[in-house]
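Here the complex is missing a single protein chain, while all its other protein chains stay put.
Chains here go by letter, A, B and C, matching the order in which they are written, and residues are numbered from 1 within each.
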Amino acid sequence: MKAQGSVGTGGAPHAAPPATLPPGVDLHQVRPYGDTMNDGVVQVSFSLPVPLTDEARETARRLAGKMGLHDILIYHEADLGYGFSFFIIYGKCRHAVDYARVVVPKVAAARMGFEEINAFIRDRVGRPLRVIGACTGDDAHTVGIDAILNMKGYAGEYGLERYPMFQTVNLGSQVPNEVLLARAVEFQADAILVSQVVTQKDVHLTNLAELVDMVEAEGLREHVLMICGGPRITHEVALELGFDAGFGPGTTPTVVASFIAQEYLRRHPPQGP
Amino acid sequence: MKAQGSVGTGGAPHAAPPATLPPGVDLHQVRPYGDTMNDGVVQVSFSLPVPLTDEARETARRLAGKMGLHDILIYHEADLGYGFSFFIIYGKCRHAVDYARVVVPKVAAARMGFEEINAFIRDRVGRPLRVIGACTGDDAHTVGIDAILNMKGYAGEYGLERYPMFQTVNLGSQVPNEVLLARAVEFQADAILVSQVVTQKDVHLTNLAELVDMVEAEGLREHVLMICGGPRITHEVALELGFDAGFGPGTTPTVVASFIAQEYLRRHPPQGP
Amino acid sequence: MERKLDLDPAVIERCRRAAASVADFVIGFARERSTVSIERATLRLMGIEGADDEGVPLANRVVEAAASRRLLGRGVALPFAAAVEATGEDATGTARLVASGRVRLAFPGPREEDAARGRAATLAEAGCGRILAARQARDEALAQLGEGPRPLLYVIVASGNIFEDTLQARVAARAGAQVVAVIRSTAQSLLDYIPEGTTTEGFGGTYATQANFRVMRAALDDTSEELGRYVRQCNYASGLCMPEMAALGAVERLDMMLNDALYGILFRDINMQRTLTDQAFSRLVSAAGDLTINTGEDNYLTTADPLAAAHTVLASQFINEAIALRCGLPPARIGLGHAMQMNPWMEDMFVLEVAQARLVREIFPDAPIKYMPPTKHMTGNIFRGHVQDALFALASVMTDQGIHLVGMMTEAMHTPHIHDRFLALEAARMVMTAARHLGEEVSFRAEGRVQARAREVLSRAAEMLEAVAREGLFSAIEKGWFADVSRSPTGGRGLAGVFRKEPGYWNPVEDWLRAQVNP
Partner (left out) sequence: MERKLDLDPAVIERCRRAAASVADFVIGFARERSTVSIERATLRLMGIEGADDEGVPLANRVVEAAASRRLLGRGVALPFAAAVEATGEDATGTARLVASGRVRLAFPGPREEDAARGRAATLAEAGCGRILAARQARDEALAQLGEGPRPLLYVIVASGNIFEDTLQARVAARAGAQVVAVIRSTAQSLLDYIPEGTTTEGFGGTYATQANFRVMRAALDDTSEELGRYVRQCNYASGLCMPEMAALGAVERLDMMLNDALYGILFRDINMQRTLTDQAFSRLVSAAGDLTINTGEDNYLTTADPLAAAHTVLASQFINEAIALRCGLPPARIGLGHAMQMNPWMEDMFVLEVAQARLVREIFPDAPIKYMPPTKHMTGNIFRGHVQDALFALASVMTDQGIHLVGMMTEAMHTPHIHDRFLALEAARMVMTAARHLGEEVSFRAEGRVQARAREVLSRAAEMLEAVAREGLFSAIEKGWFADVSRSPTGGRGLAGVFRKEPGYWNPVEDWLRAQVNP
């Protein structure tokens, strides 16, 4: 299978073929697909805080009904004991989405390679960009931020530390926002990179919002690029929080580097000679 | 684990403790439970007939929204190729069900054991009951009906064939409704047992409904108990189809035998001396 | 093949000897007989295609006509060839005239006989040529593209709609599937004719038709090109139309056919004389077309107890092998089937299944053993099911199986959804990658559970086979020795379609096939 290039990724062993559309799909009415166009098949599972009884089963069925499913089949049920029951349900979903009208904000930066990015910064900016990163709050998950910043890098790409045209500081784990801000100021950072992995009780949102407020309070917001990332971070969420960009699972260094370089330039257009 | 009695069953190795209710559950507002009362956590998965793009992801998210989920997280996404994408989603369900008001029809027969049932029929009916069974239509799945009727039985219980007080005929697989009816008449069956396992395109419902019509057309409906079973059969469905009872997965012979004996007696009350 | 089970060759030899005598009986029995389906297959291979206005295949019409005029006993080929001579039309054209009653079938008079025989031979020649063409095309595609590592990952599609099926087949192929089987609609095996044209409605499967074979083959050929890997198509040479299915499969370049000596008898209540006669002919066809057959022993354990009846699977495999060899199928094309069907909650179930899987592997070293996933003990608990299938994949890679039917977590409930297959293939590939050489690394304790189980199953199979040889196959089946199912020699469907060959019976297609495979 290795030969089929699936190492480290899984999914399909073959690259995706040109994205075609299946025959007969109505892009204004996109529905789930099981084995027939528009059959609407959906799989659902959940527990209920009631013991497994006929009534519990019926409750599960009605809940699925309220979710917009019909032809509901309870595939599996289990009594978890102590007043809990578990259900696996299949049904056909009434709902459809107008795919043709969906619009999604995207990171607006062409992806470049290692050499390209260094050349880009050397020629257009003329000096290395200063990047500071940290895993803030109580979060000790540094693997993500290290993947982006450290020499070693990620998924076969070097981290920013390896780029001649980036000057980097990685503060590591459990960094209070105060500390990050202070170090960013003394380092005169062009970009602040924050990682948040622990998300219980949305603690990551609180941490990130707080940092933005502090940076604004310092009147630094327009002088520095603010970028966040983590398994639960999306670009959209980042924008809502007041960041300039957000990166989720599987992000590689070049993606981030490309964004920093291009976005920095967009904000600091070179003055004419 | 064998010792823990889980052989053949799985689920929990221990019997369910007395069905308690978890503290703090509101039976008028029962919601899914993840790890906190009323958190409403639900897991959903489905495919969409569009290639995996940011828009497809957003479409999946909106679909989950329409199902009544909030705090929606896309746990996994995959491009299936040829214009299909797959999603695993978690979210919190807005819906709740009034469990306290749920009422479910149940098979109204006290479950008895082998000896008990034979004694019951001997004393109250006075003659063996005649039961005929078949797997009708194109369905060749006889394991289910055999489990109920044949000597061997199921889950450690003897099949009806083994009961002195049942006279049984098992027509086996792929029996046309006409044939089943004809044989039932000549056998003067007290009960007709039908198994339906293949359910594609709801072929089982069609088959079962047809049999009921034929039996009624013959004017035999009130003289014979009609019972169906199969992995997709519920008592409720059976009643809707005009059967007297329906039995689903895991049914054991005593359950069916108890019903036949008691229901027969209910319909043919012994005349006073 | 490394020998890890320390099996006694003498016992294996006993099995083969007993199986040989059973097979000789079957072949002998079949040689003296033909069936309406064999005659129809003959006509199809002489060039008849299509159906009449009522949708009845012309091949059926012609055989009915021949039967009604008592001509079948000596074979339909000659009278039909005579009619072609007379009308000057091609085979299909002539069949139309016969169907409409405008031409009556009859044996040629002495003067026409030579011409008729000549015509019959050329028609057979031409028709059977398509088998060779398909065979050559496959050889070239395989030589050019290859087909990836073993075991071959085999999945089913069964939407009922051949066009949906092609979509799902392509998605599956891209996800790693190497063989795509189109499951047939629930009742097709009981039909005594093959439906015509493409179909979009089916129950539990999609109708097997010549047109559907073509549609799927074309889709898979496209995909094979895209992926740079040849993807096989599989269907069923089974049921009442077994010989015709084999013929169409060979012509339309299917690569595999489910084809079993006993399945139809045991699980479809098809008459045993019918199935065994059809069996011999259909395997000749598969041999000529170089198709791989998959036998159906895996099904036995759905009705019988896998622990107690494992030896019946092995016994049947010996019989299937012996029959196949006598039909000219080389071991490399005999995909003997078995399955992992033990209760997953039974202590050491995995240990015993590994013993069985390895046993089959070592006894039939050159056969591309077809290993079937857990089905009987699958439940609606798709998460648990996914793990059962993972254990199955591990047993498969650990014991060197040839064809791995990828288990679906939803097996207990529905025919696979598009992502069921995707997730199942992902899991199977992951397990097989992670444990790629585990089999090489481990050996089994002498006299341990694995070896003891394997030995026990083998010796019980030997006893059973010798008993069957003594008892006779028919009466063994009647006594319910296979799959706990009992059938009588004169019961079941399709007996009326069997007849003894009369003196002078002639079948140029059969002759051509035998010449091809000279068994």
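Rule of thumb we're sticking to: a residue touches a chain if its C-beta (ideal position, glycine included) is under 8 Å from a C-beta of that chain, and two chains touch if they have at least 3 such contacts.
Keep in mind the model is a prediction, meaning the values are calculated, not measured.
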Chain not shown, its touching partners among those shown: A, B, C
Identified contact with the non-displayed chain, of C:98, C:403, C:450 or C:483: C:450
Which residue of C:70, C:437 or C:500 touches the chain not shown here: C:437
Identified contact with the non-displayed chain, of C:108, C:148, C:296 or C:344: C:344
For chain A, the residues touching the chain missing from this view: 1-2, 6-10, 45-47, 78, 80-82, 84, 86, 138-140, 142-143, 146, 172-174, 198, 200-201, 203, 231, 249
Positions on chain C where the hidden chain makes contact: 344-351, 354, 381, 383-384, 386-388, 390-391, 394, 409, 423, 426-427, 430-431, 433-438, 440-445, 448-450
Absent chain, residues of chain B that touch it: 1-2, 4, 6-7, 10-14, 17, 22-23, 33-37, 41, 43, 73-76, 78, 88, 90
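Criterion: only the chains that are shown with their structure count from here on.
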Most distant chain from chain C by Cα centroid: A
Where chain B and chain C are represented by their mean Cα positions, the distance between them in whole Å: 34
Centroid spacing, where centroids are CA-atom means, of chain A and chain C in whole angstrom: 49
For chain A paired with chain B, centre-to-centre distance based on mean C-alpha positions, whole Å: 43
Per-residue overlap in chain A, given as positions that touch at least 2 other chains: 11-12, 14, 17, 22, 33-34, 37, 41, 43, 73, 78
Residues of chain C touching at least two other chains: 167, 174-175, 379-381, 412-413, 415, 417-418, 422
